[in-house]
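The complex appears here minus one protein chain, its other protein chains still in place.
By written order: A and B. Residues from 1 in each chain.
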Amino acid sequence: MAVQVKTQTLPTFKKLRQMPKEEQYVPGHRTCAGCGPALQYRLVTKAAGPNTILIGPTGCMYVANASYLCTPYQVPWVHAQITNGGAVASGIEAAYQALIRKGKYQGELPNVIVMAGDGGSTDIGLQAMSAMMYRGHDALFICYDNESYANTGIQTSPTTPYGGNTTFTPPGKVIPEGKKLFPKDPPQLVIGGHPAVKYVATASVAYPVDLMNKVRKALNVKGPTFMHIHAPCPKGWKFDESKTIEMARLAVQTGMWSIYEWEDGEYKYQYRPKEFKPVKEYMKHQKRFAHLSEEHIAKMQAFIDAKVKAPGVPVKIPVPGPRQEG
Amino acid sequence: MFNIPKGREVPFGCVTPAPVGEQPMMITGNWREYRPVIDDEKCNLCGNCVVFCPDACWQFNEANDAVVWNAKYCKGCLICVNECSHDALSKAYELDFPDGVVRLEKPF
Partner (left out) sequence: MAKEMTLSGCAAAAHAVKMAKVDVICSFPIRPYTATMMELSKMVANGELDAEFVHGEGEHAQLSVVYGASAAGARTFTGSSGVGVTYAFETYSPISGGRLPVQMMIADRALDPPGDFGSEHTDAMSARDQGWLMGWSENPQEAFDNHLINYRIGEDPRVMLPQFVCQDGYFVSHIPGKVQLPDQAQVDEFLPPYKPGTHVLDPRKPVSHGPQIRPDQGAIMDLQRAEAFLGVPQVIREVVDSFNRIFGRNYDPFLDQFMTEDADMVFFMQGGHAATARHAVRHLRQKGVKVGLVKLRFVRPFPTQEVAELLSKFKGVGVIETSTSYGGSMGGGNLLAEVRASLYDCSKRPLTTSFMAGLGGDVIPLHEFYWMAEVLSKAMRAGKVMKNVYWAGFEQAEA
């Protein structure tokens, strides 16, 4: 049975002025002013172009965008449950494979892109994401990471940093750091364990040309691809909404976020600082970390120091786990 | 068979047409307290404001020789002012302008 192969090749570009002019994520959405996820959505869809179908699991990028009975998506978009973004995308991709092969659809295989939050990718949506990677569907899974379940009012997710104040990890007498757990590493969940995946990349809204080019590269790959995009959240992280890009940049400069590609087994870094700024430089701007003591910040620093050494090497967290004394 | 009050109808299967160019059912220009103001003399067309706006409210004009602001949708987050590379953008109080937008009674 023939597999429908995408023949389009989206070209990469070097300069910001060369980015496509057309918006596929248009003005007129109920996201917060300064919303990082909204910006990455705009850039991703701009890079993908009009031959695209979007899958939107429940989350900020569903509820805030799709209120009420109207959306900013100029391309076809379908709601999915927070649990099943990867599965719904698989179904759409499979449908197009069949419909094109059987002559029921005359056209190029569309880009199929899942826009899932960190919860919808690594927590409640993990199963569906992994299965899509395993089955080899020609689709791109994007995890936009605002480091919480933001839409429901900022609750902790598996990518919330250690010490992050959320409404499920508030600091208190017994738990002074608020959040005791260290986060999952989403790209590492995908890399190495899914033989059909040939390209995984991280990106940040602070480096938009890099982000858009990676989206195009991922879409050009014939098979499943995964991108982890840092999308700061002014409401959740508690910083002034004009500083969204600044926060994203500081994350990279302190090592809290790494920008890299993994392609056919090889890692390649982008924007890797020669010297990392201390994590305090990043954390001091965000009230979600305001309750942390020097001791807590030192633990975060130790974790980041280990994490930036080499990708793919499991990081031993520098503190006892939640069930151990320490 | 039933009497659906006007304005409360829901389309078949909850499927709505996709927007073209903008989504006028969610006008957000009335959110802002401050608006960005540009000094075209200083602007070097670096494109930061164009690329960093989550609401796509700065665009290059046809001739690509200036950037144009979208008053209808700008939420006033001021990312553009923060990221401007040549101090061409500054913030100004919205209600100082004759066309300053007042918050509507109903948010939508």
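Just so we're on the same page, contacts are C-beta pairs under 8 Å (C-beta built on N, C-alpha and C of every residue); 3 or more make two chains touch, one makes a residue touch a chain.
Not measured: the values here are computed from a predicted model.
For the chain missing from the display, the contacting residue among A:Arg101, A:Arg272, A:Lys287 or A:Lys309 is A:Arg101, taking the whole complex into account.
For the chain left out of this panel, the touching residue among A:Pro20, A:Gly91, A:Pro176 or A:Pro278 is A:Gly91.
The residue touching the chain not shown here, chosen from A:Gln127, A:Thr167 or A:Ser293, is A:Gln127.
Listed residues A:Ala47, A:Cys70 or A:Ile154: the one in touch with the omitted chain is A:Cys70.
Interface note for the absent chain: among A:Tyr41, A:Tyr62 or A:Tyr162, the touching residue is A:Tyr62.
Although one chain is not displayed, its contacts with chain B can still be listed: residues 1-2, 4, 8-10, 12-18.
Although one chain is hidden here, its contacts on chain A can still be listed: residues 1, 50-53, 55, 62-63, 66-71, 73-81, 83-84, 87-92, 94-99, 101-102, 104-105, 107, 110, 127-128, 130-131, 134-135.
In the analysis below, only the chains that are shown with their structure count from here on.
Look at where the CA atoms of chain A average out and do the same for chain B: the two points lie 25 Å apart.
Put simply, chain A touches chain B in their complex at residues 16-17, 19, 21, 23, 25-31, 33-36, 38-39, 42-43, 67-77, 205, 208-209, 241-246. Against chain A, the residues of chain B that register as touching in their complex are 10-11, 14, 16, 18-28, 31-32, 45-48, 50-57, 59-60, 64, 70, 72-73, 75-79, 81-83, 108.
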